[in-house]
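Here the complex is missing one protein chain, while the rest keep their positions.
Every chain is named by a letter (A and B) in the order it is written, and numbering of its residues begins at 1.
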Amino acid sequence: MSEAREFKYIGQNTIRPDGFDKVTGRANYGADMSLPGMVWGKILRSPHAHAIIKSLDISKAEAHPGVLAIATHADFPSVTDEAIESGEGSSTLLDLARNVLAKDKVLYHGHAIVAIAAKTAAIAEQALALVDIDYEVLKPVLDVRTAMAADAPLLHADMFTQGLEEAPTRASNIAVRHEMKLGDIDAGFAEADVIVEREFYTPTAHQGYIEPHACTVRYDKDGQSMVWCSTQGHFDVRSSTAKLLGMKLGQLKVIASEIGGGFGGKTTVYLEPVALILSRKSGRPVKMVMNRDEVLKATGPGSASRSKIKLGAKKDGTITAMKGWLAYEAGAFKGSPVMLGCMTAFTPYAVANMYIEGFDVVVNKAKVAAYRAPGAPQAEFAVEMLVNELAVELGRDPIDLRLQNAAKEGTQTIYGPKFKRVGLVECLEAARDSAHYKQALQANQGRGIAAGFWFNVGGQSSVVINMNPDGTGTIVEGSPDIGGSRASMQMMAAEAMGIAPGLLKPIIADTENVAFSQGTGGSRTTFATGMAVIEAAEDVVNQVKQRAASVWNVTAEQVDWADGVATNMAGEERLTLAEVCAGAERTGGQISGRANINARGAGPSFAVHLCDVQVDKETGKVDVVRYTAVQDAGKAIHPQYVEGQYQGGAAQGIGWALNEEYVFSADGLMENAGFLDYRIPVASDLPMIDTIIVEVPNAFHPYGVRGVGESGIIPPLGAVGYAVESAIGAKVTDLPLSPPRVLALIQGNT
Amino acid sequence: MMAKLHITTSINGDATEFLCEPHDTLLDVLRNDLQMTGTKEGCGSGDCGACSVTVDGRLVCACLVLGVEAEGREIGTIEGVGDNDKLNVIQEKFLEHAALQCGICTPGLVVSTQALLTLNPDPTEAEARYFLAGNLCRCTGYDKIIRAVLDAAATMKGAA
Partner (left out) sequence: MAVVDYQAPLSIKEAVTLLAGSDIKAKVMAGGTDLIIQSKSQAAEPLRILDLKHISEMMSYDISDAGLSLGPAMCCAEFTALDDVNALYPGLVEAAYLIGSTQVQGRASIGGNLCNSSPAADTIPALMASRAECVIHGVEGERTVAVEDFVTGVGRNCMQPGELLQSIWLPRPAAGTRDAYLRFIPRSEMDIAVAGAGVSVSIDASGTCTAARVAIGAVAPTALLVPQAAAALVGTQLDESALAQAAAAASIAASPITDRRGTADYRRQIVGVLVKRAALIAKQRAQASL
């Protein structure tokens, strides 16, 4: 597959096929489904950050008029320690069950304990107040330092740190220790002429999707059940829920609604198993919708982190050593993405000697869930801040220093593979040559540059393309559309078949109408589901050629296919796709293409961001005045939606760097569980976000696609952080850079 | 439980009646009683704008209006934007500019943009950003939304 390939449809900015529904309010999201006889479920949540449930009495609630059913952890059949995959996190079934409904202990403010189904939402809420719970309140642990101390209160008496050289004898809040290395780290530092070292902190940040979690479910007496929910992966909802409730997969149909944002946070389950229990017990369909308070208190944010990074380089700019220590908050149950942080932190660099240690630490906060390139933004913030500092120490331009040490084809990564062709160098060059980089800064302004790496994944996708007698077709796939992917599927199929995209309608089928497909996450959809779409489209083409061959009495090899038309190379006859489809009944039946794949060869996407800020030195307020996001897409199927991923990732990263954080009282109660005080960027906070799409094709995808969804959130923390550092002339180590922190840095008191 | 109140109103020009409790918000009524789910709930506290509607032409959050207050008023929702099956210029521009990814904020933004361009047919970028600051979007970073809004304004001015 050559880089200079001309595409007929790929690379255009088509109108997305689900666009009409989305701009008219017709599209149905998680909370938009109602069923006859439906009742409402609400959840009672822990008022304490850490407590033992000494007794639980639901009798008054059960007796309240209008209450139909109550669910507690006791309603789960016994669940095991079995590991489950959920999106890009991993967890155990037992932990998932205890998170969904607390067992014996509540482990964070907002932890779900009891669920009640009633005729109206109002009655359900009234009944919550009638549940009697006797708590023994325990001291909460609210940060990694406290959690890792020898005398820390323990969240789980049965948690013994894995990954230590000597098996521990005492329980701990450290779930796992990871270690990765390359070369000889001590020798690396011995060679260095300049060494920089610093500690950093990033806060807990929520994915911030505007749509709260919601589901409508029905558990029928014959055991057949239906779940309608907002999710990134309805097959994962099916498997987690079925396992939690002891159901067979074939009994549970999960329909993915349109999804109002996920960013990794909707790759697990919270409401669905609970709603099914309530539906089973009440005999009615049940609807459950979280409010914003619940979303922020009790659904997985991205981990807070502490890190210590040390870099060494020779005078000539060669980085000889990179060393790191990471501790990530997992929340109430193990499973922070600290290992992914270890794998990605140093990976933009070709450095012979690396060593990194990472700790997965539980604290009394909501269990974390995947958040867009989980684990990478936290670690990369620290590394990129120090690479910028190193550039200053060495008297080098920060892009130039990165070019000198950039990972490229053949670079050995710390986590195992050697890179195939990757586009970091091209991204750095594009950043260096950009109009932004050439623009001079004004007074009180600062500029930051940062890079980021994400692996992207492949995985299983299943697609069927059903052709209609009039030559239109349906692309049946199973990847919930979080950002416009239907348009890309339509274009890839069109390209493979040589017909106009508008003839093909992509639909996201439910778990009974399409074969297993891994969730939308890991930047996999355009790559893996796209690959399956292309393969299914080629299957259609092969069948069409066979049908034409049978009509003309030639072999399929004698049929040429181009631009949607079959030509008999042994004669002159031509048949359009529509004509072949119209005659399908006579030639053997309807035409349907299929692909069930486990896609391999996902290509990493590197990103480089530039950020200029202006700081009000009297108040510490930071304004982002210019921003450019450069990223390698391999091949941009739909350039606008690729740009959209870059811009969206940048905006989330800017929010994380400037104003987003969780505020906890000393007792561990979350104090800012609303959009008023959990401050995501608003329209007036941001400038236009310029984008540069670099295309270094991924040889393992027919059209060169690299996933792009995640890398864009990694560089902003370092780009914004260093821009502020440079504007104020003081070292930045802790995020977010809210005005009080910036003012304190300016005034020299931290 | 208090008896429900009987409300007579007009929604998108259609005379409408409904029953509601005094505590129900207009958002509850639209979504749960009238099955008009185009208006979305993102926060319930007026901080996200996903439930933007107009009441007598004034842009408000439906979560901060009581259902009973609809009595005698003209309510405008996303379902009333455009003309039956034809998109209006704002909706077209949102699609042309890819000003939506997940689309949950889009109905609120379309309603708010309509209100903006009615009051100020030629906004600057800053005016558009500040007017729309009450509509949160987590997917797009606002860039393409603002481009769509300014393009819609230019197109509507040109056609005027």
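Definition applied: contacts are C-beta pairs under 8 Å (C-beta built on N, C-alpha and C of every residue); 3 or more make two chains touch, one makes a residue touch a chain.
These figures come from a predicted structure and were not determined experimentally.
Set against the missing chain, the residues B:11, B:29, B:75 or B:115 yield one that touches it, B:115. Touching the missing chain, out of B:45, B:88 or B:155, is residue B:45.
By the touch definition given at the top, subunit A reaches the unshown chain through residues 122, 125-126, 129, 618-619, 621, 623, 658-659, 663, 671-672, 676-677, 679, 681-682, 684-685, 738-740, 743.
One chain of the complex is left out; on subunit B, the residues touching it are 2, 5, 22-23, 25, 44-47, 49, 52, 55, 58-61, 63-66, 68-69, 71, 112, 115-116, 130-135.
The criterion applied here is as follows: only the chains that are shown with their structure count from here on.
Chain geometry summary: the mean Cα position of subunit A and that of subunit B are 29 Å apart.
Residues 21, 23, 31-32, 35, 37-45, 47-48, 50, 77-79, 81-82, 87, 91, 94-98, 100-107, 110, 125-126, 128-130, 132-147 of subunit B are the ones touching subunit A in the complex. Taken together, the subunit A residues at the contact with subunit B in this complex read 13, 15-16, 18-20, 22-29, 31-32, 34, 122, 207-212, 258-263, 289, 291-292, 482-484, 638, 640-641, 643-645, 647-648, 650-652, 674-676, 680-684, 686, 688-689.
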